[in-house]
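Every protein chain except one is present and positioned as in the full complex.
By written order: A and B. Residues from 1 in each chain.
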Amino acid sequence: ATQWDLPLAWPADNYIVKSVEQYAAQVKEQTQGQVVITTHPAGALGFKGPEMLSAIRDGLVPIGDMLLNQQVGENLTLGLESQPYLIKDFEGLQDFSKRYRPLLDEIFAKNNQKILFSIPWPQQQIFTKKPIETIADMRGLRIRSSDKQSTEIFHAAGMVPVQLPWGEVVPSLAAGAIEAVGTSSPSAVDGSFWELLKYAYPIRQTWNTNLVSVNLDAWRSLSAEQQATLERLGREMEPRFWDTARQVDEAMIAKLTANGMIMGTVSDALREELSTRTVPIREAAIKRMDPKARAIVDAFEKR
Amino acid sequence: MPIAIITTIGLLFVLLGTGAWVSLSLMGVGIGSLTLFRSIPVDKLLAQSIWNGLSSPELVALPLFILMAELLYRSRFTNNLFASLEPWVRNLPGGLLHTNVLGCTFFALISGSSAATTSAIGRLTLPELEKRGYNRAMSMGSLAGAGTLGFLIPPSIIMIIYGVLSQTSVIKLFAAGIIPGLVLALMFMGYLAIASFFVPRTQPQAEKRSQGIWGERLRGIPSLLPFVGLMAAVLGSMYAGLASPSEAAALAVGLTCLVMLIERSLSWKVIKESCIGAARTASMLGLIIAAASFLSVAMGFLGLPQAVSAYIRSMELGPIALITLLLLIYVLLGCFLEGMSLMVMTLPIVIPLITGAGYDKIWFGVFLIIVIEMAQITPPVGINLFVIQGLTKEKMVRIALAALPFFLIMVCFVYLITFFPQIVTYLPGLV
């Protein structure tokens, strides 16, 4: 039988890990135990995330899971979905993802791998100590930011984005070194944010997607029938994983609310203001990407 | 895959046995067993694991605290530290040996790392204890044991990582570490007091001076002030929100320089020597950490964690038996792996086991921190032992034997918190 190790950077009870485990279980069942995928969550195999595209390409692991916008160091085009205010909402992400996939398939093929399925992250929120209604409330707010795009967006909004490793976030919040965090609801629950923060605002400045892809040399070692099974399962299970992502967001928000966090709203005016301010960032980033990215964005905006 | 595991352990003993450097040996073990049993590009995995293991921002506090220790050692105000402390502990059985435990307990309040705590305090205490004729094994052992408090008493880098991986509140974890840290420190001091009746000092105690002990104590206070002030400033900056726990290390370096500048002991030569001294220690520790993280990755690829967890599951143990078995496994693994890798490698499979047995994740976090502390002082791979060897040039076996009583105290302590979990869970319950 074929034995594959699949590393994941996320904690063992994260929904992405659970989803990938469901996929692995189905693969094992439907190939009659001929293809066995073992998941290694929480970085247990030493992989942290930004190196996953190259790790799969170079055959360090036959199969792996990656956060797409963490791979921009390898290929700028992989940051497309995370461009500021390109995508409005979850439905938009679903639509965009379909248009984007052919280009992704092309990029991944060049990197000696094949995409099996994707799982999105929930909407991005900012979690704060004080309420935020207008852009003026954002001025000078010390906010933890994890990725390049969010840092630039927060900066454009007048906030002070602070780079901190995730582990430092909670102690820094407790001490007051930072006053806000930009992340999604599952991470807010992981960090028990209600202990230290009060408000949550769905500013949805970027969107993030996770992909599971397989090394092409490992892929070719499977029989045609096994390949077909893995492909079919990926295609069939993907919509379910997307539903899970949305349900997880709702469940996590419910949990945050139950613990006393106040779910705020972002007014259209504020969103418009943030969007306008970040147009130059978006344009500059897309200019540096594969020309096909521009075509995808244009078609998406005209839809 | 028992053959792979037996080969790995065999290779480890052979390579370490030749006397080759620990860091290179650990890498050799990983390279050898992966080449034999897995078809992956081992050289790429080695480079990537080293890169990932060391380019972690949380790790940066370690060399900075070591740099602070090098500076402190060359400062004038720490010279008188011992003379001023002596009258305070003179009448306690164990005398100045307690400075190891007390020093580490205080330093642990600002340092999140156990190696940094050991290095910083040991740099100050070991030469002084030697000069005053204290038993060497007692000095080294108490330093090795108490140095591990760096992880248990907040802030703690390893607790932060546990919190992230296990999805528990870092604040509650920090709160959970305080009472166990203090109780463990008291147990160490109790042992030192009792043992001092059996292991006397080689030199007689200094004679009491005429003006009485309180006069001496009070006269010593001014020389304690710079050190206490330094600690208070770093601690204060952290709790006032000026600096994050990792940044506290940088602040500690800066403030140490400032104090030394004021007392005019900071010269170009002192900075140069401190920097290269810190670079030496950081290089030694960094290479071992990198190698150990590669070795744990190799063990993951060989399926060791899965095999062990399947075995434990099949035994269907009760809670106490499970903890005993986990303790045993962690002690064994901890002989060869460094704390951080030990945790990252085992957590995903151990968490379901212990929550299944009804243990609280916060409680288990403290258990795990103590077990990891124990791994710091067990040979052949024990980071605190290496730090002490770097300080004393003493033989590894001697240091490990000196640390053994403190290791046993920690074993007892694990059972203490197993039977009285309130020691751990009381404070986080209040948060």
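The definition used in the following text is that a contact is a pair of C-beta atoms (placed from the backbone, for glycine too) under 8 Å apart; a residue touches a chain by one contact, two chains touch by 3 or more.
One rule holds for everything that comes next: contacts and distances are computed from a predicted model.
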Its UniProt record identifies the chain omitted here, from "Short-chain dehydrogenase", "Heptaprenyl diphosphate synthase component 2", "TRAP transporter small permease protein" or "NADH-quinone oxidoreductase subunit J", as "TRAP transporter small permease protein"
Thinking of the complex as a whole, which visible chains are touched by the chain that is not shown? A, B
So one chain is hidden, and I want to know which residue out of A:K129, A:R142, A:K198 or A:R271 touches that hidden chain in the complete assembly. A:R142
Which listed residue (B:A233, B:I271 or B:I329) would be found touching the missing chain in the intact complex? B:I271
Of B:P127, B:G190 or B:P380, which one is in contact with the hidden chain? B:P380
Spell out, residue by residue, where the missing chain touches subunit A. 50, 54, 70-74, 140, 142, 147-148, 151-152, 160-165, 177
Contact residues on subunit B toward the hidden chain run 15-25, 27-28, 31, 43-44, 46-48, 50-51, 54-57, 59-60, 63-64, 67, 237, 242-243, 247, 249-251, 253-254, 271-284, 286-288, 290, 379-380, 386, 389-390, 395-397
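Just so it is clear, only the chains that are shown with their structure count from here on.
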Centroid from C-alpha atoms only, then distance subunit A to subunit B, rounded to Å. What do you get? 36
Please name which positions on subunit B make contact with subunit A in the complex. 40-41, 44-45, 48-49, 51-53, 56-58, 155, 157, 160-161, 163-167, 169-172, 174, 238-246, 293-294, 296-297, 300-301, 303, 305-306, 344-345, 347-348, 351-352, 431
In the complex formed with subunit B, which residues of subunit A make contact? 5, 11-13, 38, 40-48, 51, 55, 58-61, 164-168, 170-172, 174-177, 190-192, 195-196
